[in-house]
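The complex appears here without one of its protein chains, the remainder shown in place.
Presenting chain A:
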Amino acid sequence: MHSFGYRGNALLTFAVTILAFMCAIASFSDNFSNQTPSAQIQILNINWFQKQPHGNDEVSLTLNITADLQSLFTWNTKQVFAFVAAEYKTSKNSLNQVSLWDAIIPEKEHAKFWIQISNKYRFIDQGYNLRGKDFNLTLHWHVMPKTGKMFADKIVMSGYRLPDAYR
């Protein structure tokens, strides 16, 4: 009853249980953080807008993204993954979401940023429906914790429109 083996086993079980409990409350504490992120996206320029040889429309844009995601960081946050996606409808598809840009924000200090870039990922439609298309730009964030539950949410910005003709 008092052998090394029994004591080692009891200690290990207790340690693992405490560790699991700590991970659970660390994750639970994330529910109490007050999150007020803000963002703005401007389309500075439509670089080009063509119909590709395989028949699908493609557009290249330069975006100006301003965001303040500092309030998303808690002590249990490992990184925040932020990305911008274009959302639009076509006659064939009730929803299209195309990711244009993403970034990994490892620390709170880097979470307030202003960046001007052209789209990191190609904006290609399934078809050739993009002329004159109204679309939303959404900034999504995905909070990845040091341990526990992951949170994700987004800001939807509407009112963007692609040109009526190829250029």
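Note that in this section contacts are C-beta pairs under 8 Å (C-beta built on N, C-alpha and C of every residue); 3 or more make two chains touch, one makes a residue touch a chain; residues count from 1.
Here is the rule we go by: contacts and distances are computed from a predicted model.
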From "Translation initiation factor eIF2B subunit gamma", "Presenilin", "signal peptidase I" or "Septin", the UniProt protein name for the chain not displayed is "signal peptidase I"
In the full complex, which of A:33, A:99 or A:136 touches the chain missing from this view? A:99
Out of A:44, A:115 or A:152, only one touches the absent chain, namely A:152
Had the left-out chain been drawn, it would touch chain A at residues 23, 27, 78-79, 81, 83, 85, 91-99, 102, 104, 106, 121, 126, 140, 142, 144-150, 152, 154
